[in-house]
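Reading through the structure tokens given below for one structure.
Excluded from the complex is one protein chain; the other protein chains are retained at their positions.
This part shows chain A:
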Amino acid sequence: MKQKLVIIGNGMAPGRMLEHLFEVAPDAYDVTIFNAEPRVNYDRIMLSPVLSGCKTFDDIVIHGDGWYVEHGVMLYKGHRIAAIDRAAKTVTSEHGETVPYDKLVIATGSNPFIIPVPGHDLPGVLSYRDLDDVEAMLLAAQSREKAVVIGGGLLGLEAAAGLKERGMDVTVLHLMPTLMERQLDPSAGHLLRHELESRGIDIVTEARSARILGDAKVTGVELKDGTVIDASLIVMAVGIRPNIALAQDAGLEVDRGIVCSPTMATSDPDIFAVGECVEVDGRVYGLVAPLYEMARVLAGHLSGNPSQRFIHAETPTRLKVTGIDLYSAGDFAEGDDREEIVLRDAAAGIYKRLILKDNRIIGVVLYGETADGSWFYDLMKKGTDISEMRDTLIFGSAYQGGAPLDPTAAVAALPLDAEICGCNGVCKGTIVEAITSKGLTSLDEVRAHTKASASCGTCTGLVEGLMAATLGDAFNPNAVKPICACTDLSHNDVRRLIRAKELKSIPALMQALEWKSSGGCAKCRPALNYYLVCDWPGEYADDYQSRFINERVHANIQKDGTYSVVPRMWGGQTTADELRAIADCVDKFGIPTVKVTGGQRIDMLGIRKEDLPAVWADLGRAGFVSGHAYAKGLRTVKTCVGTDWCRFGTQDSTGFGVRIEKFMWGSWTPAKVKMAVSGCPRNCSEATCKDVGVICVDSGYEIHFAGAAGLDIKGTEVLGHVKTEDEALEHIVALVQMYREQGHYLERIYKWARRIGYDEVRRQIMDDASARKAYFARFVFSQKFAQVDPWSERVSGKDKHEFKPMATIDTLQAAE
């Protein structure tokens, strides 16, 4: 039997540990994760770009919901573990869920430290640790009022820069005389201060906070010297404390962190710990590189490889504020036995300082130009004697051995074991090897295969340089993602060119757009077929062989090669006659499984392909048409009982749902489209997680779009409010047509809308009546050709060959 592995906390460290574990021992454990945060594993480092608006949360998710499903991991989101019972070997969550373990991993990370001054618990005082903090800051930033950030370290400054980007007036209060004093020497600290001030951020150093002012919410902060600074938001970023309470309560050995051996074991041999909550050899850590190393070691132990040990290593620091280049590593305190080399170029805003001991680099501070960070760090790590190049050392790798090199050549000059990505500990050789052996050509691919530049992203420039050095002209950093390996064109390019060049068949398109393969592949062909169907209704002859089997035979293929059949039940309504016809059909064809689907209708599973036309014939006689449960097209319109029966119903939600479905069935779309209409805001048909949803209210219809409840979960956006059912239908149809014309194949509405912007959708559908009416008209036109029931067509003989074998060879006979 599989062992049970339970993990407390779902941060970056255990996430990485599981990646290693599934790679070497995918079937060793049943994994259960409890996470106090109500979400999947994401790149915490990248919260600052989310705060500043450079990225969205979706961009920084490391493992989406699908990943957990794929690896059979049970993830409890929003479940904080309250207690570990070591005797019974169980953990219990605050919601009362108790789960047994064979091996337990504690990965509770750190808690932000809150200075216990009076007023620290007022609303408006935030820490900076997770997405909730960022969302609260973004909400506060909408007021565009004043914010104070307490703490001038890495996190504090990233928060300050982000809030400034978002339009707030920001003051940073820092206890020490210079900023980031733990990573920077005073000179670099001053340059940094100067740069931030020139961006309009106020900085007060040697500032001691005395109390936070306000009654019901924050109004400001008062310093020990009596100064008062007004603020409606205060962010405390003064440090972190390993989160050890749970381990301590369970009687495990703790000191500053949870005390672990270099094999990541705690004082209980069945309990391990990983991440910021850990203390090894008296040290605790706050950057991901060492945590990822712990993750690797722990995965080794859990998969039965006992030889790995965690070894301490210095980690360089970088600040992730756009436009500020800063790098520091090692030790830069002054001392009698130390020498230094300094380069200042005030005009260019460059400052570099190397600290040497016995002709070896022991510390590096770079400001303004950091490209050589990896090179210096490499010399430092290896303890290279630099006396030979001492005179030119500070100018960096490009100046060693004569003429200065261009940046690509500088990366090319790095030794193969030079570390490029500090977060993930990836060295140059690994990247070059992956590029050449796997034929990688894009940054995304290099990230996927090596993890380099996949965490904080500050080494992206180096990785791109390395790709340029390795691939030469074949590397184009701005290249868009092609549809597939058969072309260099993106989905957008192809859609544009189909219209511009009036391409009306797949062979014509492949010829004109210089497809690289003969006949495309299973990725591009269905996409092209859809684009042509959508753009040339009535003219384009559907290429049946370019459709996935389900759309070719109008049923869903099952794992054993049989098919399932889902007839349409308009708006989820059915009748005794319909049910009787289904029952008869099930008996007649010996259909093994009948199931009520999640889409308010009935699925008959396990039908032999040969029987499909006969099944459809029987169903058709009872009035059924295809439910398109297999189509990239309109699937279901779920409804609730609405004014017909419900005491709360405000409009005829059932009737409207049926009307939408009857209007729109048969249409092909980039990916499936699911809708719902709820009769009131109690929302019993779950309209607010659909591609398109309607919430009926007394005053009319609230139209929603861009929800998701499959691989991703996302509530809908509001499109707008309209008064009548006719208007609601026009808006919904226009929205879907806009998506049909712009979506990339297999891109659901929520992804398309995010890509082009929700406001743009609202502008075209809500505000621009002529655009809306034009979309509506184009949809209506294309329906003339699309609303044909594929089942009855096949009952009348279309594609006959699909449903019977070409020949049956009697092998015995043949042998005579």
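Here is the rule we go by: contacts are C-beta pairs under 8 Å (C-beta built on N, C-alpha and C of every residue); 3 or more make two chains touch, one makes a residue touch a chain; residues count from 1.
The working rule: contacts and distances are computed from a predicted model.
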Looking at UniProt, which of "Nitrite reductase (NAD(P)H) small subunit", "Dihydrolipoyl dehydrogenase", "ATP synthase gamma chain" or "Acetyl-coenzyme A carboxylase carboxyl transferase subunit alpha" names the chain that isn't shown?
"Nitrite reductase (NAD(P)H) small subunit"
Residue among A:Ala210, A:Cys521 or A:Val586 touching the omitted chain:
A:Cys521
Missing-chain contact, candidates A:Ser143, A:Thr436, A:Asn476 or A:Gln545, resolves to A:Gln545
What chain A residues would touch the chain not displayed?
517-522, 525-526, 544-549, 552-553, 557, 559, 561, 801, 805-809, 811, 814-816
